[in-house]
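What follows is a set of notes on a single structure, which appears directly below.
Removed: one protein chain of the complex. Kept in place: all other protein chains.
After this line comes chain A, so read on.
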Amino acid sequence: MPEIKVTPLGAGQDVGRSCILVSIGGKNIMLDCGMHMGYNDDRRFPDFSYITQNGRLTEFLDCVIISHFHLDHCGALPYMSEMVGYDGPIYMTHPTKAICPILLEDFRKITVDKKGETNFFTSQMIKDCMKKVVPLNLHQTVQVDDELEIKAYYAGHVLGAAMVQIKVGSESVVYTGDYNMTPDRHLGAAWIDKCRPDILISESTYATTIRDSKRCRERDFLKKVHETVERGGKVLIPVFALGRAQELCILLETFWERMNLKAPIYFSTGLTEKANHYYKLFITWTNQKIRKTFVQRNMFEFKHIKAFDRSYADNPGPMVVFATPGMLHAGQSLQIFKKWAGNEKNMVIMPGYCVQGTVGHKLLSGQKKLEMEGRTTLEVKLQVEYMSFSAHADAKGIMQLIRMAEPRNVMLVHGEAKKMEFLKDKIEQEFTGISCFMPANGETTTIPTNPSVPVDISLNLLKREAAFGGPLPDPKKPRTMHGTLIMKDSSLRLVSPEQALKELDLNEHQLRFTCRVQLQDPYSDTDTLSRVYNHLKSVLKGYTVQHLPDGTVMVESIVLKVSSSAEDPNTKVVLLSWSYQVTPGCTIQGSQLPH
């Protein structure tokens, strides 16, 4: 039975590092290759030894597909391709290919900044890995090989995020990566064809969370920043180089313009220039509004946001500073935080998730006394706010996508088990006939498929079938056809047997089967044959039983002949001979003739 197998190595009932293996039609595909930032050792990468123990990933995997540039989806890629060793194709969209190295470099810096970091990739490895990437365009079918094809769809989550359809023959899988079903300030909503995949692998981060609309969160953010600035405080927003930072920059820039605010906004690293460059370059991936207004005014050319210098942190008066890294664990953002933490007028806004141990994590868990280097204690008096701006589909969005794609099965990944459970029930209730799975990491889900094999049918055969009478064939209903299947040059054709013989230049041969049955009958051969004839005639009513002049009896197409055994004339041998054809109900068994 053909089947599709899906095994999450990461993102199975968790939001850690996404890495999902799919086997479809004899092809093996890896979906995302993420990293867990919470670990300092190899545990941050997926365990590739579950794929193959000899380390030969290239032999096993047909391709790797990366959904978007977030590190929990692409962070292990250079490790896998350059350190473990993978030489096959890697697919991602153009913006993802351009932006991925920035984030990987950013994270590489974080790791070298730490003590005792080992086994981490270099800049050269990131470049070499990126050279292996084949860029994808939206809605363009890419042929990985003769059988495997992939197609990317807009996912909306971040610039360049894509959902991907994987197809081998008539079997298909859709992997959503992270997606957002509602447009936001700079990106559009996810969209997919009614492609009816065998399985839809969907993220479920916000599976049950009832969240304020993103607009509400944005309003709240602006209000808090405005209030702090108004009372003369400073606002620190720790960010990663790219992604949320740009979104928040647009938000503040527009707000400052509208409210005619004068407090300076700074961006602390040179990365923003490059990031903004990419947003300009990939303007077609942003939402309609940005695209429309691009000619008059480029949203990413900021009037109010200026480059930050270390000495500005001590300037009196209000200001807003975006600084890296996003988890406040080192570098510029931590340095500014230390300076501003003691003043209750100031505020820090954490716009994303922070791993354990970082100052960001401690702040979010409400710790007010932080022990810094040399056992000095830093008292946190400034206000701490957590505002997640990440754009994931909520339960409603996930249901909407299912309606759009009409899959046969759904698999939930990238979420928490309990929340998934709830959504799973909801999906199975709402969509009858759809099975929903939520495997844990390391658990394989097997989906039986019913692949249809396309066959060309000859016109003659169709005409002949039509000639048998009855109503014209209904295209929506299956109908049985009889003919000879020719498999030639990787194509399948159903033709009439005569046509097959002609085409293949073959002669027709008939097979006859024979068997001998012994009877104890003292009469002559002719008499025995007559008795057999009479007996058959009496028992096989409704069948044509004939006694032919050549000394044979025929039952339909079966021929019977009687002869005496050479050793014992009383033993009669009945020879039966028939060609292969189905004659229901007509069976002859060796039996005692009535005396």
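Rule of thumb we're sticking to: a residue touches a chain if its C-beta (ideal position, glycine included) is under 8 Å from a C-beta of that chain, and two chains touch if they have at least 3 such contacts; residues count from 1.
What we mean here is this: contacts and distances are computed from a predicted model.
Asker: Considering only the chain that is not displayed, what protein name does its UniProt record carry among "BRCA1-associated ATM activator 1", "GPI-anchor transamidase", "Tetraspanin" or "Protein phosphatase 2, regulatory subunit A, beta a"?
Answerer: Its record in UniProt gives the absent chain the protein name "BRCA1-associated ATM activator 1".
Asker: If the hidden chain were put back, which of A:197, A:352 or A:483 would touch it?
Answerer: A:352
Asker: Out of A:42, A:87, A:425 or A:568, which residue would touch the omitted chain in the full complex?
Answerer: Of the candidates A:42, A:87, A:425 or A:568, A:87 is in touch with the missing chain.
Asker: Touching the left-out chain: which of A:169, A:183, A:331 or A:451?
Answerer: Spelled out, the listed residue whose C-beta touches the missing chain is A:331.
Asker: Which listed residue (A:93, A:205, A:228 or A:246) would be found touching the missing chain in the intact complex?
Answerer: A:205
Asker: Touching the absent chain in the whole complex: find that residue among A:137, A:367, A:491 or A:520.
Answerer: In the complete complex, the chain left out is touched by residue A:367.
Asker: Touching the absent chain: which residues on chain A qualify?
Answerer: Listed in rising order, the touching residues are 7, 14-16, 36-40, 43, 50, 54, 56, 59, 70-73, 87-88, 105, 109, 112-115, 123, 127, 130-132, 145-147, 178, 205-206, 209, 240, 269-271, 273-274, 277, 309-311, 326, 329-332, 334-335, 352-353, 355-359, 361-362, 364-367, 370-374, 386, 388, 390, 392, 440-444.
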